[in-house]
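With one protein chain held back, the other chains of the complex are shown just where they sit.
So, chain A:
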Amino acid sequence: MEPILHVSNLRFHYQPDALSKERWALKDIQLTVGAGEYVSIIGPNGSGKSTLARIIAGLYLPTEGDVHVCGRATSNEHELWQIRRRVGMVFQNPDNQIVAPTVQDDVAFGLENMGLPRDEMKARVAQALQWVGLAGMEEREPHHLSGGQKQRLAIAGVVAMQPDIILFDESTSMLDPQGRAEVCQLIKSIHERGTTVIHITHSAQEAFMAERLIVMAEGQIKLDTPVAELYPQAMKLKEWDLDVPLEVELHHRLVKAGWPVRASITSKEDLVSELWRLLSKT
(Lines give C-alpha, C1' and ligand atoms only; values in the text may rest on other atoms or scores of the structure.)
Protein backbone atom coordinates (compact mmCIF):
# COMPACT_ATOMS: atom_id res chain seq x y z
CA MET A 1 0.00 0.00 0.00
CA GLU A 2 1.19 3.49 -0.71
CA PRO A 3 2.49 5.32 2.37
CA ILE A 4 0.36 8.25 3.52
CA LEU A 5 3.47 10.36 4.04
CA HIS A 6 6.73 10.12 2.20
CA VAL A 7 9.62 12.52 2.81
CA SER A 8 12.78 12.06 0.79
CA ASN A 9 16.12 13.86 0.95
CA LEU A 10 14.50 16.81 2.65
CA ARG A 11 16.59 19.83 3.57
CA PHE A 12 15.15 23.08 4.81
CA HIS A 13 16.69 26.50 5.36
CA TYR A 14 14.83 29.51 6.74
CA GLN A 15 16.86 31.86 4.56
CA PRO A 16 17.61 29.85 1.43
CA ASP A 17 19.01 32.94 -0.32
CA ALA A 18 21.58 33.63 2.41
CA LEU A 19 25.17 33.23 1.32
CA SER A 20 26.13 31.00 4.17
CA LYS A 21 24.19 27.76 4.13
CA GLU A 22 25.55 26.48 7.38
CA ARG A 23 22.49 26.65 9.54
CA TRP A 24 20.09 24.18 8.00
CA ALA A 25 16.94 23.80 10.07
CA LEU A 26 16.51 20.31 8.63
CA LYS A 27 19.04 18.07 6.92
CA ASP A 28 18.77 14.78 5.06
CA ILE A 29 15.36 13.80 6.34
CA GLN A 30 14.02 10.46 5.08
CA LEU A 31 10.68 9.46 6.52
CA THR A 32 7.88 7.14 5.49
CA VAL A 33 4.68 6.85 7.50
CA GLY A 34 1.98 4.30 6.67
CA ALA A 35 -1.75 5.00 6.93
CA GLY A 36 -3.04 4.65 10.50
CA GLU A 37 0.35 4.76 12.20
CA TYR A 38 0.84 6.46 15.59
CA VAL A 39 4.22 8.18 15.65
CA SER A 40 5.71 10.42 18.29
CA ILE A 41 8.59 12.82 17.72
CA ILE A 42 10.78 14.00 20.58
CA GLY A 43 13.87 16.15 20.58
CA PRO A 44 15.40 19.19 22.30
CA ASN A 45 14.14 22.71 21.59
CA GLY A 46 15.48 23.89 18.24
CA SER A 47 15.93 20.38 16.87
CA GLY A 48 13.57 20.99 13.94
CA LYS A 49 10.48 19.10 15.13
CA SER A 50 8.02 21.92 14.57
CA THR A 51 9.63 22.89 11.27
CA LEU A 52 9.17 19.33 10.04
CA ALA A 53 5.53 19.38 11.14
CA ARG A 54 4.89 22.58 9.19
CA ILE A 55 6.54 21.12 6.11
CA ILE A 56 4.38 18.00 6.32
CA ALA A 57 1.29 20.21 6.60
CA GLY A 58 2.36 22.10 3.49
CA LEU A 59 2.81 25.38 5.39
CA TYR A 60 6.49 25.52 4.40
CA LEU A 61 7.97 24.09 1.23
CA PRO A 62 11.20 22.07 1.22
CA THR A 63 14.37 23.92 0.21
CA GLU A 64 15.58 20.63 -1.26
CA GLY A 65 13.94 17.21 -1.57
CA ASP A 66 10.30 16.16 -1.75
CA VAL A 67 7.35 15.69 0.52
CA HIS A 68 4.41 13.57 -0.62
CA VAL A 69 1.17 13.46 1.35
CA CYS A 70 -1.39 10.89 0.15
CA GLY A 71 0.64 10.62 -3.03
CA ARG A 72 0.59 14.36 -3.79
CA ALA A 73 3.74 16.49 -3.76
CA THR A 74 3.63 19.64 -1.61
CA SER A 75 5.78 21.34 -4.24
CA ASN A 76 2.85 21.23 -6.65
CA GLU A 77 0.89 24.43 -6.11
CA HIS A 78 -2.34 22.94 -7.44
CA GLU A 79 -2.17 20.09 -4.96
CA LEU A 80 -1.25 22.22 -1.97
CA TRP A 81 -4.82 23.09 -0.97
CA GLN A 82 -5.76 19.43 -1.15
CA ILE A 83 -2.81 18.55 1.06
CA ARG A 84 -3.64 21.18 3.66
CA ARG A 85 -7.13 19.73 3.81
CA ARG A 86 -5.72 16.23 4.38
CA VAL A 87 -3.40 17.25 7.20
CA GLY A 88 -4.82 18.75 10.39
CA MET A 89 -2.69 20.50 12.98
CA VAL A 90 -3.24 21.12 16.67
CA PHE A 91 -0.88 23.67 18.20
CA GLN A 92 0.46 24.38 21.67
CA ASN A 93 -1.67 27.26 22.89
CA PRO A 94 -5.41 26.55 22.89
CA ASP A 95 -6.21 30.26 23.17
CA ASN A 96 -4.58 30.98 19.82
CA GLN A 97 -6.70 28.44 17.98
CA ILE A 98 -10.18 29.54 18.90
CA VAL A 99 -11.91 31.95 16.55
CA ALA A 100 -15.66 31.87 17.12
CA PRO A 101 -17.99 33.09 19.92
CA THR A 102 -19.56 29.68 20.59
CA VAL A 103 -18.27 26.15 20.76
CA GLN A 104 -20.29 24.91 17.79
CA ASP A 105 -19.42 27.90 15.60
CA ASP A 106 -15.78 27.30 16.34
CA VAL A 107 -15.97 23.70 15.13
CA ALA A 108 -17.96 24.82 12.07
CA PHE A 109 -15.42 27.46 11.07
CA GLY A 110 -13.20 25.19 9.00
CA LEU A 111 -16.20 23.42 7.45
CA GLU A 112 -17.71 26.71 6.30
CA ASN A 113 -14.53 27.39 4.39
CA MET A 114 -14.82 24.01 2.71
CA GLY A 115 -18.25 24.99 1.37
CA LEU A 116 -20.07 21.95 2.75
CA PRO A 117 -23.90 21.77 2.63
CA ARG A 118 -25.50 22.92 5.86
CA ASP A 119 -26.93 19.53 6.86
CA GLU A 120 -23.63 17.77 6.46
CA MET A 121 -21.93 20.55 8.38
CA LYS A 122 -24.35 20.19 11.28
CA ALA A 123 -23.86 16.44 11.37
CA ARG A 124 -20.08 16.76 11.36
CA VAL A 125 -20.06 19.37 14.13
CA ALA A 126 -22.30 17.21 16.32
CA GLN A 127 -20.17 14.14 15.70
CA ALA A 128 -16.88 15.92 16.36
CA LEU A 129 -18.16 17.36 19.64
CA GLN A 130 -19.39 13.92 20.62
CA TRP A 131 -15.95 12.43 19.94
CA VAL A 132 -14.05 14.94 22.01
CA GLY A 133 -16.55 14.80 24.87
CA LEU A 134 -17.94 18.31 24.52
CA ALA A 135 -21.48 17.32 23.45
CA GLY A 136 -24.00 19.45 25.33
CA MET A 137 -21.70 22.48 25.35
CA GLU A 138 -22.58 23.67 21.83
CA GLU A 139 -23.73 27.12 22.94
CA ARG A 140 -20.98 27.73 25.50
CA GLU A 141 -18.48 30.52 25.04
CA PRO A 142 -15.04 29.03 24.40
CA HIS A 143 -13.20 31.42 26.72
CA HIS A 144 -15.15 30.03 29.66
CA LEU A 145 -13.81 26.52 29.06
CA SER A 146 -10.87 25.02 30.95
CA GLY A 147 -7.53 24.64 29.19
CA GLY A 148 -8.11 20.94 28.50
CA GLN A 149 -11.62 21.65 27.17
CA LYS A 150 -10.32 24.41 24.90
CA GLN A 151 -7.70 22.09 23.49
CA ARG A 152 -10.34 19.40 22.93
CA LEU A 153 -12.41 22.03 21.13
CA ALA A 154 -9.44 22.82 18.89
CA ILE A 155 -9.14 19.09 18.20
CA ALA A 156 -12.87 18.88 17.38
CA GLY A 157 -12.38 21.63 14.78
CA VAL A 158 -9.62 19.58 13.17
CA VAL A 159 -11.41 16.23 13.42
CA ALA A 160 -14.54 17.69 11.78
CA MET A 161 -12.50 18.37 8.64
CA GLN A 162 -11.83 14.62 8.48
CA PRO A 163 -8.12 14.85 7.71
CA ASP A 164 -6.04 11.73 7.03
CA ILE A 165 -3.18 12.87 9.25
CA ILE A 166 -3.37 14.89 12.46
CA LEU A 167 -0.20 16.55 13.76
CA PHE A 168 -0.10 17.51 17.43
CA ASP A 169 2.64 20.07 18.03
CA GLU A 170 3.25 20.09 21.80
CA SER A 171 -0.50 20.22 22.23
CA THR A 172 -0.35 19.17 25.89
CA SER A 173 2.45 21.39 27.15
CA MET A 174 0.27 24.26 28.37
CA LEU A 175 -2.30 22.08 30.13
CA ASP A 176 -2.65 20.98 33.75
CA PRO A 177 -2.28 17.25 34.55
CA GLN A 178 -5.98 16.59 34.10
CA GLY A 179 -6.14 18.43 30.77
CA ARG A 180 -3.02 16.61 29.66
CA ALA A 181 -4.53 13.23 30.50
CA GLU A 182 -7.76 14.12 28.63
CA VAL A 183 -5.90 15.18 25.49
CA CYS A 184 -3.61 12.12 25.57
CA GLN A 185 -6.64 9.87 25.85
CA LEU A 186 -8.20 11.67 22.91
CA ILE A 187 -5.07 11.33 20.78
CA LYS A 188 -5.13 7.61 21.47
CA SER A 189 -8.78 7.28 20.45
CA ILE A 190 -8.19 9.31 17.26
CA HIS A 191 -5.50 6.81 16.36
CA GLU A 192 -7.81 3.90 17.16
CA ARG A 193 -10.38 5.26 14.74
CA GLY A 194 -7.79 4.90 12.00
CA THR A 195 -6.42 8.42 11.60
CA THR A 196 -2.65 8.71 11.22
CA VAL A 197 -1.28 10.53 14.27
CA ILE A 198 2.03 12.37 14.61
CA HIS A 199 2.57 13.67 18.14
CA ILE A 200 5.41 16.07 18.92
CA THR A 201 6.15 16.23 22.65
CA HIS A 202 8.80 16.85 25.29
CA SER A 203 7.37 14.25 27.62
CA ALA A 204 8.93 10.79 27.56
CA GLN A 205 5.78 9.36 29.14
CA GLU A 206 3.63 10.73 26.31
CA ALA A 207 6.07 9.77 23.59
CA PHE A 208 6.08 6.17 24.76
CA MET A 209 2.30 5.95 24.24
CA ALA A 210 2.90 5.83 20.48
CA GLU A 211 3.77 2.77 18.40
CA ARG A 212 6.81 4.32 16.86
CA LEU A 213 9.18 6.95 18.17
CA ILE A 214 11.42 9.34 16.30
CA VAL A 215 14.21 11.32 17.96
CA MET A 216 15.28 14.55 16.30
CA ALA A 217 18.36 16.59 17.16
CA GLU A 218 20.29 19.23 15.23
CA GLY A 219 17.84 19.13 12.35
CA GLN A 220 18.24 15.41 11.75
CA ILE A 221 16.42 12.21 12.53
CA LYS A 222 18.73 10.44 14.99
CA LEU A 223 16.58 7.48 15.85
CA ASP A 224 13.43 5.96 14.33
CA THR A 225 12.21 2.80 16.01
CA PRO A 226 9.13 0.91 17.20
CA VAL A 227 8.51 1.79 20.86
CA ALA A 228 8.55 -1.89 21.86
CA GLU A 229 12.12 -2.15 20.57
CA LEU A 230 13.11 1.14 22.13
CA TYR A 231 12.81 -0.02 25.73
CA PRO A 232 16.08 -1.96 25.74
CA GLN A 233 17.99 0.97 24.22
CA ALA A 234 16.09 3.82 25.83
CA MET A 235 19.10 4.97 27.88
CA LYS A 236 20.39 6.28 24.56
CA LEU A 237 17.85 9.10 24.83
CA LYS A 238 20.17 10.70 27.40
CA GLU A 239 22.65 11.37 24.60
CA TRP A 240 20.31 14.09 23.38
CA ASP A 241 19.49 15.37 26.88
CA LEU A 242 16.05 13.82 26.66
CA ASP A 243 14.14 12.30 29.53
CA VAL A 244 14.21 8.54 29.98
CA PRO A 245 11.11 6.88 31.46
CA LEU A 246 11.71 6.18 35.13
CA GLU A 247 11.23 2.41 34.84
CA VAL A 248 13.92 2.26 32.15
CA GLU A 249 16.36 4.16 34.31
CA LEU A 250 15.65 1.98 37.35
CA HIS A 251 16.02 -1.21 35.32
CA HIS A 252 19.31 0.02 33.90
CA ARG A 253 20.63 0.74 37.41
CA LEU A 254 19.55 -2.63 38.75
CA VAL A 255 21.28 -4.43 35.89
CA LYS A 256 24.45 -2.47 36.56
CA ALA A 257 24.25 -3.27 40.26
CA GLY A 258 24.22 -6.95 39.39
CA TRP A 259 20.55 -7.82 40.05
CA PRO A 260 19.46 -10.98 38.27
CA VAL A 261 16.73 -9.11 36.38
CA ARG A 262 15.95 -9.94 32.77
CA ALA A 263 18.26 -8.12 30.36
CA SER A 264 15.44 -6.16 28.82
CA ILE A 265 11.99 -5.02 29.83
CA THR A 266 9.10 -4.02 27.62
CA SER A 267 6.98 -1.81 29.90
CA LYS A 268 6.56 -0.48 33.40
CA GLU A 269 4.24 -3.38 34.29
CA ASP A 270 6.95 -5.73 33.07
CA LEU A 271 9.52 -4.27 35.47
CA VAL A 272 7.04 -4.26 38.35
CA SER A 273 6.26 -7.97 37.95
CA GLU A 274 9.93 -8.77 37.51
CA LEU A 275 10.66 -7.04 40.83
CA TRP A 276 7.77 -8.85 42.52
CA ARG A 277 9.22 -12.14 41.35
CA LEU A 278 12.69 -11.34 42.70
CA LEU A 279 11.59 -9.84 46.00
CA SER A 280 9.08 -12.58 46.81
CA LYS A 281 11.70 -15.30 46.37
CA THR A 282 13.65 -13.81 49.20
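The definition used in the following text is that a residue touches a chain if its C-beta (ideal position, glycine included) is under 8 Å from a C-beta of that chain, and two chains touch if they have at least 3 such contacts; residues count from 1.
By definition in this document, contacts and distances are computed from a predicted model.
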Chain not displayed: protein name in its UniProt record ("Energy-coupling factor transporter ATP-binding protein EcfA2", "Acriflavin resistance protein", "Protein-methionine-sulfoxide reductase catalytic subunit MsrP" or "Polyvinylalcohol dehydrogenase"): "Energy-coupling factor transporter ATP-binding protein EcfA2"
Residue, one of A:44, A:133 or A:232, that touches the chain absent here: A:44
Contacting the left-out chain in the complete assembly, out of A:117, A:177 or A:194: A:177
Chain A, residues in touch with the chain not shown (by the definition above): 43-46, 92, 146-148, 170, 173-179, 202, 204-205, 241-243, 245-247, 249-250, 253-254, 257, 259, 268-269, 272, 275-276, 278-282
